[in-house]
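A single protein chain has been omitted from the complex, and every remaining protein chain is retained in its original position.
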Amino acid sequence: MSTDSNDSTAIDTHSRGPLLLLLGSGVLWLVVSGVLALITSIQLHTPTFFADCAWLTFGRAQALRETAFVYGWLANAGLALGLWIAVRLGGEAMRAGNWVVVGAVFWNLGVSLSLVGIAAGDAAGHPFFQIPSYAQPLLLVAYGAIAVAGVLAWAGRRHETGFASQWYVFAALFLFPWLFSVAQVTLVWLPVRGVLQAIVAGWFAQGIYSLWLAPLALACAYYLLPKISGRVLPAYSFAVFGFWTLIVMGCWTGGRHLIGGPVPAWIASVAIAACSLMVFHYLVVFLNFRSAIGAKSSALYFTSFGLLAYLLSGLVEAVISLRGVALHAQFTFVEQAVQQLSLYGAVSMVFFGALYFAVPRLVGKNWASSSLVGGHASLVTVGVVLLVVALTAAGVAQSHMMFGATQPAKFAEVASATRPWLLVATAAQVALLLGNLMLLVNFAQTVAALVPFRAAANSVSRPALKSVLS
Amino acid sequence: MKNGPLFFLGLFASLTFSFAGVVLFSNYQLGGLTPYYDDSEGKSFPERLPGVAARGQMVYRDLGCVACHTQQVRRPSFGNDQAQGWGERQSVARDYIHQSYPQLGAARIGQDLTNLAGRKPSALDAEDLMKLLYLGQGAMPAYTFLFQDVKVSGQVPKTALKLTGKSAPLPGHAVVPTERAQVLVAYLLSLNTAYDYPESRPVVKTAAKAEGAHK
Partner (left out) sequence: MSTPPSPQGDRRFDSAANGDAELLESHAKAASKQTDEKGNYSLLPLGLIFGSSALIFWAAVYVTKFSGRYDPKMFDETAPPSTGVEVVAKVDPIVAGKKLYLSACVACHLPDGNGIAGVNPPLAGAEWVLGSEERLARIVIHGLKGPITVKGSQYNGAMPVFGKVAGSGYNWSDDKIAAVLTYIRQEWGNKGAAVSTELVTAIRTKEGGRKEWSPEELLQIP
């Protein structure tokens, strides 16, 4: 099998600093959010866990976990991988790498500040938008700095005709600041009135997934599968329709969380219709990838798993948005299960795949440990599957007791009915955390080779390392 | 992507499309909602929260209670929220116009709180709520950091919780709610949306309408 051309290698080497910084921060945040996820998972079945600590009370811990996961891990990894694909496909070395470094540093400072603020009680209180008001402008400006490299990658691209990955990357890079700034204005600086906040928050949360994270994941998938398999994507000629369906229809589906709520009925009805129209997008994705699913390599394995989860999540959303089903699934753990399926099962797994593909090329040497890669793959697979299944089962039990009964349900009974499943979910979180720790260790060991002073200090004990760098 | 500007224009137009449809149009419809003035009661609904309760709402928000509790009731024909005793009618947009940060909620790990203070047959009172917050119940954790254990010499403070058994404080001590607990309980006791707006129970217009009948 041939390796990448020398052009790509030069591009990778040139952009390694900013991208490895972003990826490293992302993996660190992944572990942090894993710890927080474990805490909240335990608190669900054992409420006394950290109950006396105001900083980690369940409501705040949930917000912490979500922020660390989305704005810590997914944002850093997504931006790194997106920029990497953009510069590689653009055929030019990354420009404004320093801007990316500065942006990354301030983005991570912003996320850290957000976490401290949330723990202190300043969370903004909306799904996927818990960032305190004082950290929001910082994140927006930091994002702008990182995105400069993306803009320049676009402007300086060598080939006029674009590839699907490029559409998705540039769409994600372009749309995020609009989404984020609109949400800031309408929810924090000049808050809209009453239930409109819930409507805007739903629109924003859906936009974060459909217009930012999912496009970044799809960009990675569209790049990796033909690259590793060597075959042209079978349905590529209509990939463009799938792209525009996602972009146009994606944000409308947010209203499905407001079914039966204190909003006019048309918001939910339009959202349900949009969820069904989105099936077309998932169909196009399926047609493009059905032949390339496989496990030849870790990147391909993770990407295939992620794509399967993505397709499943799309189908589940279309079904769960129907009012008859939403009646039972609303407000239960089923919604959390669907969210974990989308964010962890789909987007994160594709990011893992792209990470495993990109890092050796950026660093210039293979991953430090093959067994850690395998361990991460197994643990994360088991973790995600267990988590989604356990949360779904807990949600079904909840729904059966609360919505099936004609007399008031005693919440103590509901709690004991869901307890076994929540214990399984905690076990899944342990597996995920262990797997991600393996990734962190592996990543650190792989990147350690780049640190010059360490190489010099170990020059006696690690001759092989020295020869690689000389 | 040969035509770069058109591509980005298309992206922007798509986002504007959903923004205009979901956000702007809703704002046009609901942004100007006014309170409903009732002739016979002589006041407008929804009523504003008293100051203490408004501060309690901020405590509710910063503790993240919305992670487990919803504050929206679904209509009786959609789910059994009414059978659960959470409300006689569905929540409508007008219920939230005086709230700075409505906490609608998306998960019912705990019960819905829209009508906590207005439930029949018996709503909880301040003492019950204080005990609930201090001791926790079922899946709800014990919020001991909202309370203080103070040494008492002589008369026990008026606000001290009446605790017995294992949770009782040591002799010479009393468990007193902090100000945050007091305003939070005041807020919880103000949660009452019993007023029936016209839009919460729309009437079907038929030729001969029977008097006094509604769904």
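Observations
The chains carry the letters A and B, assigned in the order they are written, with residues numbered from 1 in each.
Quick note on the criterion: a contact is a pair of C-beta atoms (placed from the backbone, for glycine too) under 8 Å apart; a residue touches a chain by one contact, two chains touch by 3 or more.
Because the structure is predicted, anything quoted here is derived from the model rather than measured.
Only one of A:89, A:104 or A:153 touches the absent chain when the whole complex is considered: A:89. The missing chain, though absent from the display, is touched by one residue of A:182, A:279, A:308 or A:417; that residue is A:279.
Check A:35, A:113, A:140 or A:240 against the missing chain and you find that the one touching it is A:240. Only one of A:299, A:316 or A:437 touches the chain withheld from this view, namely A:299.
From the options B:90, B:144 or B:193, the residue with contact to the chain not on display is B:90. Remark: the omitted chain is touched by one listed residue; of B:125, B:149, B:179 or B:199 this is B:199. Residues of chain B in contact with the chain left out of this view: 29-30, 39-41, 75, 77-78, 90, 92-93, 196, 198-206, 209, 211-214.
Along chain A, the points of touch with the absent chain fall at residues 1-9, 13, 88-89, 91, 159, 161, 163-164, 223, 226-230, 232-233, 236-240, 262-266, 268-270, 272-274, 276-277, 279-280, 283-284, 287, 297-300, 323, 356-357, 360-361, 364-370, 373-374, 377.
The rule is simple: only the chains that are shown with their structure count from here on.
Centre-to-centre separation of chain A and chain B, using mean CA positions: 31 Å. Against chain A, in their complex, chain B makes its touches with residues 1-2, 4, 7-8, 10-12, 14-15, 17-19, 21-23, 26-27, 29-31, 33, 61-68, 70, 72, 74-75, 78-80, 83-85, 90-111, 136-145. Against chain B, in their complex, chain A makes its touches with residues 43-44, 47-48, 51-54, 57-60, 62-63, 121-123, 125, 127, 154, 160-162, 166-167, 170-171, 174-175, 178-179, 182, 186, 191-200, 203, 207, 211, 244, 247-248, 250-252, 254-255, 257, 260-264, 267, 270, 323, 327, 330-333, 335-336, 398, 402-403, 405-409, 411-412, 414-415.
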